[in-house]
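With one protein chain held back, the other chains of the complex are shown just where they sit.
By letter and in written order, the chains are A, B and C; residue numbering begins at 1 in each of them.
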Amino acid sequence: MLILRAGDRDYKATVHTDGTVSIDDGSPIPLRATGAGLVRVGSGSGQQAWVAASGSTRWVFLNGEVFELDAQDARRRRPAATAHAALVAPMPATVVRVDVAPGATVRKGDTLLILEAMKMELPIRAPADGVVRAVLCRARDLVKPGVPLVEME
Amino acid sequence: MLILRAGDRDYKATVHTDGTVSIDDGSPIPLRATGAGLVRVGSGSGQQAWVAASGSTRWVFLNGEVFELDAQDARRRRPAATAHAALVAPMPATVVRVDVAPGATVRKGDTLLILEAMKMELPIRAPADGVVRAVLCRARDLVKPGVPLVEME
Amino acid sequence: MTLRRVLVANRGEIALRIIRACRERGIESVAVYSDADVGAAHVTAADASVRIGPAPPRDSYLSIPAILEAARGSGADAVHPGYGFLSENAAFARACEAAGFIFIGPPADVIERMGSKIAARALMIAAGVPVVPGRTPEDQTDAGIAAAANEVGYPVLVKASAGGGGKGMRTVRGASDAPALIAAARREAVAAFGDGTLYVERLIERPRHVEIQIFCDAFGHVVHLFERECSVQRRHQKVIEESPSPALTADLRARMGDAAVAAARAAGYRNAGTVEFLLHGDGESAPFYFLEMNTRLQVEHPVTEAVTGVDLVQAQLTVAAGGALPWRQNELRQRGHAIELRIYAEDPGAGFLPQAGPLLLYREPRGPGVRVDSGVREGDRIPIEYDPLLAKLTVLAETRPQAIDRASAALRDFPVLGIRTNIPFLLRILAHPAFQAGHVDTGFIDAHLSTLLGGAEVPQEAVAVAAAAAGDAGAERGPGGLSRSPSPWTALSGWGR
Partner (left out) sequence: MTLRRVLVANRGEIALRIIRACRERGIESVAVYSDADVGAAHVTAADASVRIGPAPPRDSYLSIPAILEAARGSGADAVHPGYGFLSENAAFARACEAAGFIFIGPPADVIERMGSKIAARALMIAAGVPVVPGRTPEDQTDAGIAAAANEVGYPVLVKASAGGGGKGMRTVRGASDAPALIAAARREAVAAFGDGTLYVERLIERPRHVEIQIFCDAFGHVVHLFERECSVQRRHQKVIEESPSPALTADLRARMGDAAVAAARAAGYRNAGTVEFLLHGDGESAPFYFLEMNTRLQVEHPVTEAVTGVDLVQAQLTVAAGGALPWRQNELRQRGHAIELRIYAEDPGAGFLPQAGPLLLYREPRGPGVRVDSGVREGDRIPIEYDPLLAKLTVLAETRPQAIDRASAALRDFPVLGIRTNIPFLLRILAHPAFQAGHVDTGFIDAHLSTLLGGAEVPQEAVAVAAAAAGDAGAERGPGGLSRSPSPWTALSGWGR
C-alpha cells in the first residue's frame, strides 16, 4: 500500500499483482506502459497519460490536466495540513523589500514582502489575520524555493 | 588506437586525452557532446553531427549524409575485401525462385535468384563471371539478413 | 448523420493522420494492428485498438473479415481505409456498407469501375477525357499479353489491372524481353492484389506525371484542388511531389482541372479522389492523357493541403457523414509553393533495396512551413512486411526556390540512424540543376542516377565522431553511447563546455 498526497488530500493506492491499481479501496484500474513516460490507464482501451518522477513527487498529465502527487514515506509522514506554517519562497527569487517586522499585527491580504523573479514583482501576502513571529530574510537576499521567509501565528 | 571500417576502407583513429581525435595520423579534430546522440565536431564552432551505435557498428549523420562504420576488433580483423564471398541476403526476405544450380557457369549480371521483401521483387545477380559452387536456399525459404544464399568461385 | 467512432483500417503515418483528424472533431478512433505493430505509434495514439492478425498483410491489414470483426467489436460506425491495403478494394467497401458501416470513400461501384483500367478508360473516352492508346486483351495468357503489346506498339507498359503504386508493372521495349517481364509482372500482381489480370499500354516516353485532386459530395458539388507534380519517381514509385507544377501555365492548369472534374462527374464520384494524367512535353499546348483515377486519399495529399489551406481528411469526414463540401470552386486558390519528400527506409546505393531494422536515432525537423507526417518513433523497429515509407516531409514557402531551400535545411536536420534511408539521395535531387530548373519528368531519377547516388568519401569528421562513440563497446542501445552528462565519455574528455 502506498499513500499519495495531492494538496491536503491523501490517497491510498494498492498496486495489485496483475498490474491494476485500486485507489481508496475502489475497483481496480488497469494500467499499461506504452512507451517512455507513456501509460494507458482505465478500463476498455483507457486514456493516454504521461508520467514523470522527481524524488518523491509524481507528475501526471491526463487529458490536458496536470497532477502533482507526493509519494509519502509511511514512516515519516508530514501532517496533512500545516496550520500557521512559515511562508516560504515559491521559487528562486530576490527579496526586493520587507514590509513587516517581528511582532507586527497583519490582516489577511496585507503585503509582507516583495520578491522579484523573472523580472516580475511578486508580493507575498498574509494568508490570514495574525502576528508576525519572525522575519527570516532581508532585502537583496537570494532565496531558494521552500526557504521560509516569514513565520506567523 | 581504433580501426573503423567503411566499405573496404580502414581508418585509423586515435582518441587523445583532450577529447580530440586524429584520423590516420592527421591533425586532431575537436569533438564535443551536446546532447543525447548529438556531437559538435570540427575546429571553430564545428558542425552538428548525430551518432548512434549498434554492436560494433557506428552510424553518423553529418550534413545530410549518413556514414556507417564498423569498429574493428584488433584481434579478429576480417580481411578488407572478401573476394568471391558467398552472396548473402541483404535483408529479411522470402525466396521467390532460384534460377541456378551448383556447377552452373554464370556471367556477371545474370539473375541467380529472386527474393521478395516488402512486396517488391529483388533479383540477386552475379557480381562477376564465375561458377556456382553451392546453392544454400530454396524457393519459399524465409531468409535473414547476412544469411548466405549462393556461393560462387 | 454524425460519426461517433471511426475504425482506421491502416497503419503508419496515414493512420495517425486520420486519428488526429478524428480527435480534433471529437470523433473516437479505433486503430487496428498486426503482430508486427504491437505498440506502434498509431496504436498508442488511437482511443482504442484491436489486434487483427499476424504480420503478413493478407492475414491482417488485407483481411476483410478481420477488419469487419474489429469494427463490429469496437462499436465503430464508420471505416476509413487510408491509402494502399484495402482502400481501393470494392469488395471491402461493399462489405463495410453491407455490415452497416459508413465507408469513408467513394461508393463501391465507383471504386470497382475506376479500379478496372478497362472500364475507367471506356468511361473517360465517353466523357471526352483524353487517354493513352492501350488495351486489356481478353486472352490473358502470357502469349495473349505479348500479342497485345505488339498491337499497341513498343515501347509498352505491362501493368496489373487491379494495381497501383508500381507493383506488378514492367516496361517492355521489344518482343524479345516480353516473356520474362510479363511473367514477373504477373507474379507481383498476384502477390500484391490477388489478381493477375494484366493491361498493356503505349509507353509515353519521359512524360511528366501531373495529377489533379478532386472532391465531390452527395449533393452534386464537384471541385478540383489544382495539381500535384509527381514526376520524380523511382521504379514507378513517387519520391517527390510538388504544387504548383513548374510545367503548367494558367490555361493548361484550367484545362486539366476541367478534365478532372469531367472525369469525376462521369464516374459519379463522391469524397476525395485523384485524377492522374501524363503530360507530354512542355508549354501551353502540351498534350495530357488520363492515366488512372485513384479512388482514395493520396499519400501526397499534404502538398494540396499546404497550398490550398484546406484539410482534406476533415472534409472526407464531413462528406462521409452526409455533409456538403465546405468549399466552392471559386473560393479555392493555390498560394505559395509546397514540396513533399517521401522518406523511405531504403538503400538507394543498392538498387533502392528496402531496409528493415531498428531506428537507433530518429529526430524529426521542425520549423515554420515544415510538416512531418510519420508513424514511427526513435527506438521503433521497422518491420519487413510493409511499405518502407517512414515519413513524409512537406514544406511550404512563398516561392519554389525558397521551398527547395527549406526542404534542404529540413533534411539536413532529419537524422535517421540504424537503417539506411533515402535522405542523402533526396538532398542530391534537390541540389540538382535540372530539378532546380523544374525540368523533371518520370525519367529524371534514372537519367541522373549516378550523380544522385553520390558515393561520398567519408569525411574525417564523421570518422572522428564514430571513433569517439566507439569508446564503449556494447550492444544496440540507441543514441550513440553519448548521453548529455554525466557520462564516462564526457567526463573523460572534459567536454560539455
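Worth pointing out:
Everything that follows uses one rule, which is that contacts are C-beta pairs under 8 Å (C-beta built on N, C-alpha and C of every residue); 3 or more make two chains touch, one makes a residue touch a chain.
Here the structure is a predicted model, which means the values were calculated and not measured.
Note that the undisplayed chain, when the full complex is considered, contacts A, B, C.
The missing chain, though absent from the display, is touched by one residue of C:135, C:371, C:400 or C:448; that residue is C:371.
For chain B, the residues touching the absent chain in the complete assembly are 34-36, 38, 40, 44-45, 48.
Residues of chain C that touch the chain left out of the display are 17, 20-21, 23-26, 38-39, 302, 305, 309-311, 313-314, 326, 333, 335-336, 364, 366-369, 371-373, 379, 396-398, 402, 405-406, 408-409, 484, 496-497. As for the chain not pictured, it touches chain A at residues 2, 4, 6, 9, 11, 13, 15, 17-19, 21, 23, 26, 29, 31-39, 41-42, 47, 49-56, 58-69, 71, 90-93, 96, 116-122.
By our rule, only the chains that are shown with their structure count from here on.
In this assembly, the chain whose C-alpha centre lies farthest from chain C is A. Shared contact sites, meaning residues of chain B that touch two or more other chains, are absent.
Contact with two or more other chains is made by no residue of chain C.
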